[in-house]
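Every protein chain of the complex appears in place save one, which is left out.
Now for chain A:
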Amino acid sequence: MAKYLAKRIFYLILTLFIVITLTFFLMKLLPGTPLTNQAKLSKSQIALIYEQYGLNKPVWQQYLLYLAGAVRGNFGTSFQFSDQPVSYLLSSRIGPSLQIGLQAMILGVIVGIIVGAFGAMRQNSWVDTTATVVSILGISIPSFVLAVLLQYYLGLKLGWFPIAEWGGFIYTVLPTLALGATPLAESARFVRTEMVDVLSSDYIELAKAKGLSRTGVIYHHALRNSLIPLITIVGPLAVNIMTGSMVVENIFSIPGIGEQFVKSVLTNDYPTIMGLTIIYSFMLCVVLLFTDILYGIVDPRIRITGKAN
């Protein structure tokens, strides 16, 4: 297990390196400059600013300098906010994003499992049809559309929740709902399909032949076997939430990294873009590593350290 983990961490670092490299050069291809009001500045002023930020050097030199800094934990200073180190800027903003993302993920997956399982158990009944409709809507409606709808109806019309801003749990409800819809729908659909499959399998038949009750069969045999494949889609769902958060955070004015990412790209804030890319890739890598380990824990057939047969 330790050997496996070491290997996976090595791959994680390798992946981050590749992501940094690609993003760095792609970012330099972005049109525009970090300067807000280029027209009002004289040539010498621009040259001075460029020199200050090291932007006058050739791109490959900038890249090497960035790498050298990153290895030491120095991710540069933001262009947008004077004297704000990227690491400080982002660490103060990652909290809200993580909270909303995790809440959306947990809510979506748990409710999705329940909806999917009930759909499968009452196959072709109204419960099942409702579950299917919910999943289709959840998958096809983009999170930002849902965000605006929630904001308008639950926030403005009914006044149950604050429309935007950040200030406590109540402020996280609407963004969580908006972001959680897709994971909910995806996992409901996935669990339903798996469970229908599992429920018609021979070992469920054998479990019934043992005299287990209906709930006993579901709880002891069907559920675990239907949930295992769900782990595979946790990675893609995490990506979905990360990308969704960039827009949703903007809609709800949440001071998170998603909102910051959009701002940084628009203003060519190179160090912040780089920092955020690293954070996103790191989070995704961790999720994937986590799901792989989880897979081994719940499914004995692919356990990494197993007795040889």
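By our rule, a residue touches a chain if its C-beta (ideal position, glycine included) is under 8 Å from a C-beta of that chain, and two chains touch if they have at least 3 such contacts; residues count from 1.
Throughout what follows, contacts and distances are computed from a predicted model.
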Complex member absent from the view - protein name from UniProt, among "ABC transporter ATP-binding protein", "NADH-quinone oxidoreductase subunit J", "sulfate adenylyltransferase" or "Tryptophan synthase alpha chain": "ABC transporter ATP-binding protein"
For a quick check of understanding: of A:L212, A:V265 or A:L289, which residue touches the chain that isn't displayed? A:L212
Among A:Y4, A:Y203 or A:Y219, which one touches the chain that has been omitted from the display? A:Y203
Taking the full complex into account, what residues of chain A touch the chain not shown? 201-203, 205-214, 216, 220-221, 224-225, 228, 298-301, 307, 309
